[in-house]
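The structure under discussion appears below in the form of structure tokens.
Here the complex is missing a single protein chain, while all its other protein chains stay put.
Chain IDs A, B and C follow the sequence of writing; residue 1 opens each chain.
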């Protein structure tokens, strides 16, 4: 048995990671891919590391051909920027094809919030209520029945899962802000030629960016955390650019409720981890490293109590491109197509 | 069906890469691993990225237990340094267990040559004639029937395969030396704490080493090239240390015979590549990159003629730890156990 | 005019950076250096990049010769680990030679606190009251008259200067903890052969360490912050290891007092920066990068208000080895010898 799938936007890093994962998937078969820029060429021409594999021979099509391409395609991955996704999604859904959208266009329940943070009108508001937020640990059942899954952002994935047990169990003191200090590899910035991203500008360097409540992942983080806590949650989210290719570490500082000790908190995480195979609660004293999750779906979480300041430090670590984007998209696709969630997503990090 | 295998020496990078590859292998099952230093601990304790996988629970044993461990083990990977391998191999073979030795101890046909280059007596000379050199493109049939395969070195793999068609077809001018300028990532230097290998000494740096006919891979390269050419071949081999983790590029300079054009040379490589699925002869104008073979068995070869100096430039690129060590060991094990050569060795490079 | 100086412990990275800086200093002249391990060799033999320079010819001496070496030496830099420093300092001071100690042995005013955090008896308690904490922006006058300066730690330098105006002006809400998320390059871990520091373990990786109130720089940070605030300050300090050579960024989260706006806070920092040439308060909207301070004495500070959570985010950036260690030691030596503080410490970051 094979299930035919398509990729819209194959020239970005999320498209490329989708190819890597679909290539090893036992059921999904890529039957087409699109790119405005590279239409007409074969996948193997733009990605020489694929040469010799069957997938290299797929000819890239223009987005305009999508309506006809969708016939016979079970599911489509939208790996295009926000705005472009909502412009393109109509004909795909109309063809009866399921969609996993890797952009931000359907992640927020409110069009108003979207328009404020993304500074562009939402042109497909009607679909918002149909879209399911594709965080598989939380919305597995809803995803199974969905036609449109909004694949979570990379930072939100690391943060929401890092805080989920704490918020659902109401273990946090709400008077103190949640401080999130995140660090991400450069693949999150995409495959695009910008001066601040060239090697000579990034190598042997480290820098914060979008500090102080300005990053577009904030509304997504807050919406999900608020749902988990059943109360409005606001966070201070502050990302930094690491001179590595893959990986996010979010170091999260929260103040637990009075008399809440690490043991109690740990129990709630143990329960969470026991239900979800990709959540790895690290043993006490062990700290995450980005390389430990490289290329995988794992979310490595470490709990640390700084008793001197009564601060709980949750450290959450993922691969931004696999778990935080394309791998998660594939897990969603698995669920939407009636497959096991982790089909084709086994595998451990290559080290070194 | 599963075939039980063991790893001797699990704490080095070749041992670690064996774990990665056996973990995804559909038939081989790791049933034990040894390490003098880490005996008693579980594999997942020394390699936290394995946590959550079944393979993490294997308890590491002392090498002394090997004789009993070998019972019921079909094949053993010796991932220990040279000298240690020949000391340990006896009991394993005596138990009727097959061996793939990743060290240099059985790669050379002559004990004298070994003793000269490795500066240590060979204590198991009798086995040399039984050992098969495990370069699957060349010795596939011999490997299939072998009990002991000497797994090739990383540099030799890149170089021998890069020159093989040229030498077997006798296309090279023998009066001119073969100049080999190789560059390798740091994983080839092993998982050991030495000052020149620490990050602050290697990062943002590049340097040659073992220049001028001193590297121990030379006799191995020359023995195999001489066999291919059916005449004595001498090379100038000069390695350099790249500040990256994985990958070897060997840039090889040879003088073709008079009137030998690139088209003729290319045809011999095309024939070679057509017979071996891991040999990728790059199209004219395309050059290899180490990342294109990362974590794979591919050998990317580019042929370039510098007409101004009548120099043929063969560029050969592999992953030193996978193709140049543990992946190759697994391919050998596949053949020795009657499996398809590429079982469990599919997969494409993760980029970025 | 030249002032003769000596270095005790020339084989570590702080010793090496001292050499770089003394080499270009117009007044200080290195007349001797010691190392137990390398005694008898010339400096240029262990540091080949110095070949061709006069400084390369200095012969390394045993620490035992120090008493006689000190005759005629105006000032000595102790670039040895904590404990060793307090064992060695006696004869130097007895010889009438001034000392800048780069270790932690004389940074804390309380021997008890030292013994608790460093887990070793303090064997030179009498000197603690004589030692001046060598943070030039704060203790310039005391340093000028001192015979013994305790050179600050790298993390504390970035943090204390990042918070100084805030605390002296009493702009912070004391009920909320100070959260410090620091990231440092690997040179801070020293020039020593440890497995977790080798290139293959650090490259393309990122990880926290010493999370949750355990790092030894904490008492030093808190003592100085408490003095500045004139009240007891406790911090949650959490370091991370960056895969770069040099540089620290400390991202510091504090809650300002009610109705305290960014403009007021900024004014206090502007005043501070106007008094101290190495404090660079970045214009609004500009964020620090480690490369901008590479090899220099600059402290780049950025102030950001996250109005959504009423969190002030102070980002402080230094070169850990220059500003955070050897350059600061030289600035102290300048002051102790009656020179201008920035003598020999001009220079801008080499980019790229």
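Definition applied: a residue touches a chain if its C-beta (ideal position, glycine included) is under 8 Å from a C-beta of that chain, and two chains touch if they have at least 3 such contacts.
These numbers come from a predicted model, not from an experiment.
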TODO: With the full complex in mind, choose from B:29, B:42, B:115 or B:181 the residue touching the hidden chain.
DONE: B:181
TODO: From the listed residues C:2, C:68, C:286 or C:307, report the one that touches the chain absent from this view.
DONE: C:286
- [ ] Please pick, from B:150, B:265 or B:315, the residue that touches the omitted chain in the full complex.
- [x] B:315
Open item on the list: Using the document's definition of touch, tell me which of A:14, A:73 or A:187 contacts the absent chain.
Closed with: A:187
Task: Residues in chain A touching the chain absent from view - done: 13, 186-187, 189, 191-195, 197-204, 243-245
Open item on the list: Across the whole complex, list the residues on chain B that are touched by the chain not included here.
Closed with: 176-179, 181, 183, 185, 200-201, 203-209, 211-213, 218, 234-236, 238, 240, 242-247, 249, 251, 253, 255, 287-291, 294, 302, 304-311, 313, 315, 352
- [ ] Extract the touching residues of chain C with respect to the undisplayed chain.
- [x] 13, 16-17, 20, 23-24, 47-53, 186-187, 191, 203-204, 245-246, 277, 280, 282, 286, 289, 291-295, 298, 321, 346-352
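Going forward, only the chains that are shown with their structure count from here on.
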Open item on the list: Between 0 and 180 degrees and rounded to the nearest 5, what angle rotates chain A's CA atoms onto those of chain C?
Closed with: 180
TODO: Going by the contact definition up top, give me the pair of chains with the most C-beta pairs touching.
DONE: A-C
Task: Centre-most chain [mean C-alpha coordinates] - done: A
Open item on the list: Measuring between Cα centroids, which chain is at the maximum distance from chain B?
Closed with: C
Task: Centroid distance [mean C-alpha coordinates] between chain C and chain B, Å - done: 46
Open item on the list: Can you compute the centre-to-centre distance for chain A and chain B, using the mean CA position of each chain? Integer Å is fine.
Closed with: 37
- [ ] Return the residues of chain A touching two or more other chains; collapse runs of consecutive numbers into ranges.
- [x] 203-204, 245-246, 289, 291, 294, 352
